[in-house]
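Here we show just some of the chains, and they stay where they sit in the whole.
Every chain is named by a letter (A, B, C and D) in the order it is written, and numbering of its residues begins at 1.
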Amino acid sequence: ADLEVTHWWTSGGEAAAVAEFAKAFDATGNKWVDGAIAGGGSTARPIMISRITGGDPMGATQFNHGRQAQELVEAGLMRDLTDVAEKGNWKEVIKPASLLDSCTIDGRIYCVPVNIHSWQWLWLNNEAFEKAGVAVPKDWNEFVAAGPKLKEAGIHPLALGGQPWQANGLFDTLLLALGGKELHEKVYVEKDAEAAAGPEVAKIFEAAAQARELSIGTNVQDWNQATNMVITGKAAGQVMGDWAQGEFQIAGKVAGKDYSCLPGLGVSQYITTGGDAFYFPVLKDEEGSKAQDALAEVLVAPETQVAFNLKKGSLPIRGDVDLASANDCMKKGLEIVAQGNALTSTDQLLSPDSQSQKQDLMTEFFSSTSMTPEAAQERFAEIISSAD
Amino acid sequence: MNNSVSIRDLSLSFGAVKVLQNMNLDIRDGEFLVLLGSSGCGKSTLLNCIAGLLEPTDGQIFIKGRNVTWEEPKDRGIGMVFQSYALYPQMTVEKNLSFGLRVAKVPKEDIQRRIARAADILQIQPLLKRKPAELSGGQRQRVAIGRALVRDVDVFLFDEPLSNLDAKLRSELRVEIKRLHHSLKNTMIYVTHDQIEALTLADRIAIMKSGVIQQLDDPVTIYNRPVNLFVAGFIGSPSMNFLHGELVEEGGRTVFKTHGVSFSLDGYEAEGALTPGRKVVLGVRPEHIHVDNHQAGAEMHDAVVDIEEPMGADNLLWLKHAGHTMSVRTGGAKRFAPGTKLQMSFDMSVASLFDAETEERI
Amino acid sequence: MTGLAPAKRPNQLFRNLTAKIASIPMILIALGIFLGGSLWTVVYSFTNSKLLPRATFVGFDQFERLWASSRWIISIQNLAIYGILSLIFSMVIGFLLAALMDQKIRFENTFRTIFLYPFALSFIVTGLVWQWILNPEFGVQGIVRSLGWESFTFDPLYNPDIVIYGILIAGLWQGTGLVMCLMLAGLRGIDEDIWKAARVDGIPMWRTYLFIVIPMMRPVFITTLVIIASGIVKVYDLVVAQTSGGPGNASEVPAKYVYDYMFQAQNLGQGFAASTMMLLTVAIIIIPWAYLEFGGKKRG
Amino acid sequence: MANISTLNTTAAGFDAVSDQVASGPRGRKPRRVLSARNIMLYGTLFVAALYYLLPLYVMVVTSLKGMPEVRMGNIFAPPMEITFEPWVKAWAEACTGLNCDGLSRGFWNSVRILIPSVVVSIAVASVSGYSLANWRFKGSELFFSILIIGAFIPYQVMIYPVVIALRELGVYGTLTGLVIVHTIFGMPILTLLFRNYFASLPVELFKAARIDGAGFWQIYFRIMLPMALPIFVVAMILQVTGIWNDFLFGVVFTRPDVYPMTVQLNNIVNSVQGVKEYNVNMAATLLTGAVPLIVYFLSGRLFVRGIAAGAVKG
């Protein structure tokens, strides 16, 4: 049957990756009707929610992995995939297990994770450093130190796009990389306001202020435009999730040679695993429901996982696939996951509402030097104390 | 039943503004009634009530003995002609005439016949294919009348149909309407504030003031024996001359005295008592003052010409006399330069005398 | 007089029934959507609804949070600045252009088309062009600098202090054409004799416009005001297309706050609280005016 | 007094000024083309026109450049080498997600949405305006005031209530639903314009038609409609512009197979693949704007007349 799939994967690498899903799904005798909405989640989400609550849902829809769809599930609008999951033995194959956990509500499974994304990457253009006459940094601290030289050479040290979630992600990355696992869990899991107001977080805000300093003058909006600055050498580095990799790939750059990637900013070896998941709204017609099951199976199937994630630049959700063709950076990521150093991402830990508030704060902080780290930390602690 | 339209206790208010107050009026079958009054006195409102375009606040309206108070305009057997013609601009004259009939689903031949008849009566056959924009004002008004004509109604309502036309056309169409009434013998109710129209057209004139009918009578009576000061001043152009004074006993007779000059009231047909001492207003029409023209037994008074207005057929003199300015109509031939001294006399038999307080005719 | 039987006043509800039936869509939309929807919004602004509307009431919590949010404050400030300037400038520019067009000029049609065409383009589109023209690197600033004025700075979209003015430039570009048309129409409706009287009186052109013509165009100004002001309150596309609220949150506007909190943050309650505040403000301004303008006087 | 019907000959006093006849100003006062007034007037208009044309110029010029040229950065420079490829790409090749058929995909959808939406919204608003102007009933002004306030409510706020309403009506996700949405949100301004327009027509016409026995609809269709052409043009322009450029309702209330052109436009403009393909974006922009522009050009004169009629009477 025809199945309408809504998603916001429209950039070059993303679209190529989605095509893999569609190809695999079409091979099952069904048809993938593409409902791409560019502009990211904020454009697409109201459409999805309206469609679902309006009683005319699409067949499947992309959602950020996390707590976003919880209410829809509770309202009984989402299809229960537990049967499919049991048949495919997802509990066993999906790694890390936390991915499936966030799809599980009251013991039932409602979504299909399709990839693992991690935020904690520093992407560097090797050539830019050469031009500035400094060695390619091995970690965040070296990168900060190279800042003045880069500026002298007319290169922006750090590319940071204007979209609010980018500043937010940068901060969370700094917090995990520089503050370590305990701080991350204290602040985001336990929502310990005291810790959030404490000296360790204060250091993170200092670092964020440094990053803010380095990013001045990068007047772009979209994340991939920022990435493009790095690719073209206008900027030296960018803190961005592993999806940035797809852009390097499309531009024909070679990992290790043209660009470097430092997971955990090279400081600590932890990454958070978030990612995208597909949800399946309850459909009225039988055939559509069958097609949904088929799609759910296809999404998790090993071949599709490999094909998709290679294109997307993200990690597959199962540990049992062969990623021989993966490049340097990807392998680094896989290693970390294999070591069990994957933590739950803030998207799953905080409600979208708290995330938005944090995002508003970070946007404000990163966009204007007039906000002191202390003031920012104070508001940060407030948000954490009321977070849910 | 010889009343065509009857109005009983009709009242109408717009919010707090009472426009018509408890009005009663009977219009005879085939009568030409003119509603005359100054602007804003409620003439159009009354007409709109009769037509069913406004809902009365209270009271009843009967047409041909049938109570139509709550009926739709189209069911009342009336036709209406408006000051602004209100022709449908996008339709030809023919379409304009037939619109109502087509809406009422009258048979085709019948429509044809009625249009032909109306066009014939109004002499608009050559215009049938034109649009209103291509017609002159007079032609438009004729078409507007035609639209009422084809509907074969009992009562025609006219709301100042001629006031958008120039004087020449106005007088022409006036005659045509009069002729139309002669030949159709329908009841016609005609609103105007032009008294010439009222006087020439009406069988009876109803003079209104602030929603109340002041006098309802035939034109000659209205002109010569107005019931109160308002009617007297309203009718006649230039208007009646009013002299404020009092009744005084003089030489055994009651005379009218103003500014020390007394006027004999000989020949005046009083309705009330001419008790001396009463404050009164004497009204004399400009054509009832004679200048330099010794008539038998006439009492002469001195006056001075202030302004002279030649009006073609006759002359209008503005005379100064004992603190009053009076207008006098004389024949067109004789001319008087301003400043000329002359003598004048009043024709008391057609003068009017009003109580200064009640303003009613004595 | 016999036989003149009084008739009873029929039921008012059924007078002109067709007109009432034909007005049902309007009544439904007015009551069901605009009034109902507003009330619904107000009611749910007192709940803690997240992704889906839920009737768990939390009192004024959402409002407290709203007014504690610096982003909301900035949004309101921006709307105030943008709104006032946009109203003034579009009225002034629109009127000036209309006044110029009214001088019996040649090529009136061409000029009018030029001024009006931006109105035909959507903001998804034009936001981009303006983003571009105002881009410091390759927009106006870049050009001027390449001509030799090295110190020339004109980067409204990238400077948080003036970004709202940058948005205003594009907003005026799109909207003034329509205002000009409205004003031109109004000018054409002025009695020719007024102009003649003013000329005979020896009153200079600008004074005639200022003291005589403008006061006579009140109805036009009102229609224009409704159209512009309703556009201003709803301004959203313009900002998203040009800056997405940035740099930072310097160009946030209330409509975007509402939208983001409803759909991005999935905090409907907060979004509703914000829209309730907007509704309240609009109502406070509009209701007395609408009453005077449309409810007070009657026509025959 | 002598008969002086032929005045061209001597008249009293003619001689007094006869010596001046030869000299002195005569006929039309000569006007210099480059008078200060004209320079000011046309100068201002010209400068204003530049401001309005600049973006259009940039769009056209960019859409005719190849990407390498665009990257060189001078957005005002005319193209060195004119290429129509961006136009072709925008129309037929640009990708969104998996569909690489550019704007062409949404064009007919947009047309399909546009026509019924414009027709229905104008029909409903004009009938309402007519009813408000000519058939007042108790409360009609109140409803109108609510509508006017409704003009100030951001669309986003109303999405949920409208979604719920359409769901209850069972038309959510259908073209009918979308048409209803456009009707709802076009209602306030259109009703205002129509009401003012109909109120400016002479009441006598309405009265005459009622006496002729025409009812609500007959008066509307046979008397009012034929006279309302200018205001219909205005309404049409406002609605065509608004509906054609609508993105939010187009995606929220439909499904992908009937997405309007603006969704494609949004996707083309917002899907960045490395460097934005500005030339394609501009071409897509111009293509999307073409329909309202054409409608506008075709009805330019009527537009101003109609606006005059609709706006002047308050």
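The rule is simple: a contact is a pair of C-beta atoms (placed from the backbone, for glycine too) under 8 Å apart; a residue touches a chain by one contact, two chains touch by 3 or more.
Treat the numbers as computed from the prediction; the structure is a model and nothing was measured.
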Assembly formula [one copy per chain kind displayed, counts for the whole file]: A x1, B x2, C x1, D x1
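Definition applied: only the chains that are shown with their structure count from here on.
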Between B-D and C-D, the pair joined by more C-beta contacts: C-D
Relative to chain D, chain with the most remote C-alpha centre: B
Separation of mean Cα positions, chain D and chain A [Å, integer]: 43
Multi-partner residues of chain A (each touching 2 or more other chains): 46, 53
Per-residue overlap in chain D, given as positions that touch at least 2 other chains: 156, 159-160, 266, 269
Pairs of chains, among all present, that meet the touch criterion: A-C, A-D, B-C, B-D, C-D
Residue numbers on chain D that touch chain B, as the complex places them: 202, 204-205, 207-214, 218, 222-223, 226-227
Interfacial residue positions of chain C with respect to chain A in the complex: 50-52, 69-71, 135-137, 155, 158, 160, 243-250, 259-267, 270
Footprint of chain B on chain C - complex, ascending: 1, 3-7, 9-10, 15, 298
